[in-house]
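Presenting chain A:
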Amino acid sequence: MRVGLFVPCYIDAFEPEVGISTLELLERFGCEVDYPFDQTCCGQPMTNTGCHAEAAATEALFVKNFAPYDYIVAPSGSCVHQVREHLTAVDQTEEVRAVRARTFELTEFLHDVLKVDAFPWAEFPHKVGIHYNCNSLRGIGLAQASEPNKPFYSKPLELLKKVRGIEFVQPSRWDECCGFGGTFCVFEPGVSAKMGYDKVSDHAKAGADYIVSADSSCLMHQKGCAERIGLPLRFIHIARILNGARQ
Partner candidate 1 sequence: MSGPPDSHTVIGGPREPQPRGAKVRPGWPIDQSEAADRFIAAPRHLQNHDTRLWTLRQNRDRIAHGIEEWEELRELASQIKEHTLAHLDHYLEMFEANAKANGIHVHWAADAAEHNRIVHQILDEHGARSLIKSKSMLTEECAMRPYLEGFGIEVIETDLGERIQQLDDEDPSHVVVPAVHKLRADVAEVFSKTIGTDPNNDDVHYLAEQQRETTRPLILQADAGMTGCNFAIAETGTFVVCTNEGNADLSANVPPLHIASIGIEKLIPRIEHLGVFVRLLSRSALGTPITQYTSHFRAPREGGEMHVVLVDNGRSERLGMDEFWTSLKCIRCGACMNTCPVYRRSGGLSYGATYSGPIGIILDPTFNRTKYSALPFSSSLNGSCSNVCPVKINIHEQIFAWRRVMAETHEIPLMKQAMMKAAGELLSSPALYRAAVSGADAALRTLPKFIVYNRLNTWTRAREMPKAPDHTFHDWWKANREKTEVQP
Partner candidate 2 sequence: MSARDAILERIRSHRPSGEHPLPESPDFTRPSGDVQARFVERLERMGGEVLPPDGSGDMLAPLRTRLAAAGRVCSAAPEIEGNVDLDAIARPHDLADVDISVARAAFGVAETGSVLFTEAELRVNAMAYLAQHLVVLVDPADIVESTQHAYRSPLFHQARYVACHSGPSATADIEGVLIHGAQGVRSLTVVFVPRSDASLR
(Lines give C-alpha, C1' and ligand atoms only; values in the text may rest on other atoms or scores of the structure.)
Protein backbone atom coordinates (compact mmCIF):
# COMPACT_ATOMS: atom_id res chain seq x y z
CA MET A 1 0.00 0.00 0.00
CA ARG A 2 1.65 3.21 -1.19
CA VAL A 3 0.68 6.20 0.87
CA GLY A 4 1.39 9.78 -0.11
CA LEU A 5 1.88 11.84 3.03
CA PHE A 6 0.37 15.30 2.87
CA VAL A 7 1.82 17.59 5.52
CA PRO A 8 -0.35 20.74 5.57
CA CYS A 9 1.51 24.02 5.41
CA TYR A 10 1.03 25.09 9.04
CA ILE A 11 2.12 21.65 10.31
CA ASP A 12 5.16 21.83 8.09
CA ALA A 13 6.08 25.24 9.42
CA PHE A 14 4.94 25.16 13.05
CA GLU A 15 4.55 21.55 14.14
CA PRO A 16 6.97 19.35 12.21
CA GLU A 17 6.67 16.79 15.04
CA VAL A 18 3.09 16.09 13.98
CA GLY A 19 4.28 15.29 10.46
CA ILE A 20 6.99 13.01 11.81
CA SER A 21 4.56 11.21 14.13
CA THR A 22 2.13 10.68 11.27
CA LEU A 23 4.87 9.27 9.09
CA GLU A 24 6.16 6.94 11.81
CA LEU A 25 2.68 5.75 12.74
CA LEU A 26 1.83 4.82 9.18
CA GLU A 27 5.14 3.00 8.85
CA ARG A 28 4.53 1.09 12.10
CA PHE A 29 1.41 -0.33 10.43
CA GLY A 30 3.33 -1.36 7.31
CA CYS A 31 2.47 1.42 4.93
CA GLU A 32 5.01 2.41 2.33
CA VAL A 33 4.99 6.15 2.87
CA ASP A 34 6.32 8.78 0.53
CA TYR A 35 6.45 12.54 0.98
CA PRO A 36 6.02 14.22 -2.41
CA PHE A 37 8.64 16.88 -2.19
CA ASP A 38 6.94 19.61 -4.21
CA GLN A 39 3.80 19.76 -2.06
CA THR A 40 2.57 23.06 -0.71
CA CYS A 41 -1.08 23.42 0.29
CA CYS A 42 -4.59 22.15 -0.48
CA GLY A 43 -5.92 25.55 -1.59
CA GLN A 44 -8.13 26.07 1.44
CA PRO A 45 -7.07 29.65 2.34
CA MET A 46 -8.22 30.84 -1.07
CA THR A 47 -11.46 28.84 -1.46
CA ASN A 48 -12.36 29.60 2.15
CA THR A 49 -12.25 33.26 1.15
CA GLY A 50 -14.34 32.68 -1.96
CA CYS A 51 -11.37 33.04 -4.30
CA HIS A 52 -11.73 29.78 -6.20
CA ALA A 53 -10.02 30.99 -9.35
CA GLU A 54 -7.01 31.99 -7.26
CA ALA A 55 -6.90 28.45 -5.83
CA ALA A 56 -6.89 26.61 -9.15
CA ALA A 57 -3.12 26.45 -9.66
CA THR A 58 -2.55 25.28 -6.08
CA GLU A 59 -5.22 22.60 -6.49
CA ALA A 60 -3.66 21.44 -9.75
CA LEU A 61 -0.29 21.17 -8.03
CA PHE A 62 -1.84 19.13 -5.22
CA VAL A 63 -3.34 16.68 -7.70
CA LYS A 64 -0.10 16.41 -9.65
CA ASN A 65 1.85 15.67 -6.46
CA PHE A 66 -0.52 13.05 -5.11
CA ALA A 67 -1.94 11.30 -8.20
CA PRO A 68 0.58 8.38 -8.04
CA TYR A 69 -0.51 7.03 -4.64
CA ASP A 70 -3.06 4.43 -3.50
CA TYR A 71 -3.98 6.66 -0.59
CA ILE A 72 -3.25 10.22 0.41
CA VAL A 73 -3.15 10.71 4.18
CA ALA A 74 -3.01 13.99 6.08
CA PRO A 75 -3.02 14.74 9.82
CA SER A 76 -5.67 17.41 9.25
CA GLY A 77 -9.39 16.87 8.80
CA SER A 78 -9.87 20.40 7.64
CA CYS A 79 -7.49 19.99 4.68
CA VAL A 80 -8.96 16.60 3.84
CA HIS A 81 -12.41 18.19 3.82
CA GLN A 82 -11.14 20.83 1.40
CA VAL A 83 -9.76 18.16 -0.93
CA ARG A 84 -12.81 15.92 -0.76
CA GLU A 85 -15.58 18.52 -0.82
CA HIS A 86 -14.15 21.73 -2.24
CA LEU A 87 -11.29 20.96 -4.60
CA THR A 88 -13.41 22.10 -7.53
CA ALA A 89 -11.56 25.03 -9.07
CA VAL A 90 -9.74 22.66 -11.43
CA ASP A 91 -11.42 20.58 -14.14
CA GLN A 92 -12.84 17.44 -12.61
CA THR A 93 -10.84 14.93 -14.63
CA GLU A 94 -10.77 11.27 -13.68
CA GLU A 95 -7.39 11.88 -12.05
CA VAL A 96 -8.72 14.75 -9.96
CA ARG A 97 -11.75 12.79 -8.84
CA ALA A 98 -9.57 9.80 -7.95
CA VAL A 99 -7.21 11.91 -5.84
CA ARG A 100 -10.15 13.51 -4.03
CA ALA A 101 -11.76 10.15 -3.26
CA ARG A 102 -8.49 8.58 -2.04
CA THR A 103 -7.60 11.36 0.41
CA PHE A 104 -8.05 10.46 4.08
CA GLU A 105 -7.65 12.13 7.41
CA LEU A 106 -5.19 10.22 9.62
CA THR A 107 -7.59 8.96 12.31
CA GLU A 108 -10.23 7.84 9.83
CA PHE A 109 -7.49 6.11 7.83
CA LEU A 110 -6.32 4.27 10.97
CA HIS A 111 -9.90 3.50 12.01
CA ASP A 112 -11.61 2.71 8.71
CA VAL A 113 -8.88 1.55 6.33
CA LEU A 114 -6.13 0.03 8.48
CA LYS A 115 -8.66 -0.95 11.19
CA VAL A 116 -6.00 -0.61 13.87
CA ASP A 117 -6.88 -2.38 17.12
CA ALA A 118 -3.87 -1.56 19.33
CA PHE A 119 -1.13 0.97 19.94
CA PRO A 120 1.09 -1.06 22.29
CA TRP A 121 3.70 1.69 22.43
CA ALA A 122 1.26 4.42 23.41
CA GLU A 123 0.79 5.67 26.94
CA PHE A 124 -0.54 9.09 27.92
CA PRO A 125 -1.16 9.43 31.66
CA HIS A 126 -3.12 12.70 31.50
CA LYS A 127 -6.66 14.07 31.51
CA VAL A 128 -7.56 15.05 27.97
CA GLY A 129 -10.47 16.86 26.39
CA ILE A 130 -11.00 16.08 22.70
CA HIS A 131 -11.50 18.96 20.30
CA TYR A 132 -13.19 18.25 16.98
CA ASN A 133 -12.45 20.55 14.09
CA CYS A 134 -15.83 21.44 12.54
CA ASN A 135 -14.90 20.33 9.03
CA SER A 136 -13.70 17.01 10.47
CA LEU A 137 -16.86 16.62 12.51
CA ARG A 138 -19.70 17.86 10.32
CA GLY A 139 -17.87 17.76 7.00
CA ILE A 140 -16.17 14.36 6.86
CA GLY A 141 -17.83 12.64 9.81
CA LEU A 142 -14.92 11.89 12.12
CA ALA A 143 -17.52 11.77 14.89
CA GLN A 144 -21.27 12.29 15.24
CA ALA A 145 -22.08 15.92 16.05
CA SER A 146 -24.59 16.71 18.80
CA GLU A 147 -27.39 18.24 16.70
CA PRO A 148 -28.86 15.29 14.78
CA ASN A 149 -30.86 12.60 16.55
CA LYS A 150 -28.31 9.94 15.66
CA PRO A 151 -26.20 7.63 17.84
CA PHE A 152 -22.86 9.01 18.96
CA TYR A 153 -19.59 7.66 17.62
CA SER A 154 -16.10 9.10 17.49
CA LYS A 155 -13.20 7.66 15.57
CA PRO A 156 -10.55 9.69 17.45
CA LEU A 157 -12.06 8.60 20.78
CA GLU A 158 -12.12 4.95 19.70
CA LEU A 159 -8.40 5.17 18.90
CA LEU A 160 -7.46 7.12 22.03
CA LYS A 161 -9.27 4.55 24.21
CA LYS A 162 -6.53 2.10 23.18
CA VAL A 163 -3.87 4.32 24.77
CA ARG A 164 -2.72 3.29 28.26
CA GLY A 165 -3.32 5.62 31.18
CA ILE A 166 -5.36 8.19 29.31
CA GLU A 167 -8.38 9.80 31.01
CA PHE A 168 -11.13 11.72 29.22
CA VAL A 169 -13.02 14.81 30.30
CA GLN A 170 -16.00 16.31 28.49
CA PRO A 171 -16.48 20.09 28.20
CA SER A 172 -20.11 21.26 28.35
CA ARG A 173 -20.24 22.50 24.75
CA TRP A 174 -18.03 19.76 23.41
CA ASP A 175 -18.69 20.31 19.71
CA GLU A 176 -19.06 24.09 19.56
CA CYS A 177 -16.70 25.74 17.08
CA CYS A 178 -13.52 27.14 18.69
CA GLY A 179 -13.51 30.15 16.36
CA PHE A 180 -10.51 29.33 14.22
CA GLY A 181 -12.49 28.95 11.02
CA GLY A 182 -9.59 29.37 8.60
CA THR A 183 -9.42 32.95 7.40
CA PHE A 184 -12.31 33.75 9.78
CA CYS A 185 -9.74 34.08 12.57
CA VAL A 186 -8.13 37.09 10.93
CA PHE A 187 -11.13 38.62 9.16
CA GLU A 188 -13.37 38.52 12.26
CA PRO A 189 -10.74 38.53 15.03
CA GLY A 190 -12.92 39.73 17.91
CA VAL A 191 -15.57 37.02 17.69
CA SER A 192 -12.95 34.42 16.79
CA ALA A 193 -10.91 35.16 19.90
CA LYS A 194 -13.97 35.22 22.16
CA MET A 195 -14.99 31.82 20.82
CA GLY A 196 -11.47 30.60 21.50
CA TYR A 197 -11.45 31.92 25.08
CA ASP A 198 -14.80 30.25 25.73
CA LYS A 199 -13.62 26.98 24.23
CA VAL A 200 -10.40 26.68 26.25
CA SER A 201 -12.19 27.85 29.42
CA ASP A 202 -14.80 25.14 28.92
CA HIS A 203 -12.05 22.48 28.68
CA ALA A 204 -10.26 23.89 31.71
CA LYS A 205 -13.50 23.85 33.72
CA ALA A 206 -13.99 20.20 32.77
CA GLY A 207 -10.55 19.47 34.26
CA ALA A 208 -8.50 18.89 31.12
CA ASP A 209 -4.69 18.94 31.31
CA TYR A 210 -4.45 18.61 27.54
CA ILE A 211 -6.66 19.45 24.61
CA VAL A 212 -6.11 16.85 21.91
CA SER A 213 -7.26 17.19 18.33
CA ALA A 214 -6.78 15.78 14.87
CA ASP A 215 -6.34 19.35 13.59
CA SER A 216 -3.36 21.53 14.39
CA SER A 217 -4.95 24.72 13.09
CA CYS A 218 -7.63 24.79 15.79
CA LEU A 219 -5.02 23.88 18.40
CA MET A 220 -2.71 26.75 17.40
CA HIS A 221 -5.58 29.20 17.72
CA GLN A 222 -6.67 27.73 21.07
CA LYS A 223 -3.12 27.70 22.40
CA GLY A 224 -2.76 31.37 21.54
CA CYS A 225 -6.08 32.09 23.27
CA ALA A 226 -5.23 30.07 26.40
CA GLU A 227 -1.88 31.79 26.76
CA ARG A 228 -3.50 35.20 26.37
CA ILE A 229 -6.02 34.59 29.18
CA GLY A 230 -3.51 32.69 31.32
CA LEU A 231 -4.93 29.17 31.33
CA PRO A 232 -2.29 26.48 32.00
CA LEU A 233 -3.64 24.11 29.34
CA ARG A 234 -1.42 22.07 27.04
CA PHE A 235 -2.21 21.15 23.45
CA ILE A 236 -1.24 18.08 21.47
CA HIS A 237 -2.09 16.56 18.10
CA ILE A 238 -3.59 13.07 18.23
CA ALA A 239 -0.86 11.69 15.94
CA ARG A 240 1.75 12.34 18.60
CA ILE A 241 -0.20 10.53 21.34
CA LEU A 242 -0.91 7.55 19.10
CA ASN A 243 2.76 7.43 18.13
CA GLY A 244 3.80 7.17 21.75
CA ALA A 245 4.43 10.73 22.98
CA ARG A 246 4.14 10.83 26.78
CA GLN A 247 3.61 14.58 27.02
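Here, a residue touches a chain if its C-beta (ideal position, glycine included) is under 8 Å from a C-beta of that chain, and two chains touch if they have at least 3 such contacts; residues count from 1.
The candidates were selected such that all candidates are chains of the complex that A comes from, given by their letters.
A quick note: this is a predicted structure, and the numbers were derived from the prediction, not measured.
Within this complex, chain A is touched by candidate 1 out of 1 or 2.
Residue ranges on chain A touching candidate 1, taken from their complex, read 7, 9-17, 19-20, 34-35, 37-41, 43, 45-58, 60-61, 86, 134-135, 137-139, 145-150, 173, 175-177, 179-196, 198, 220-221, 223-225, 227-228.
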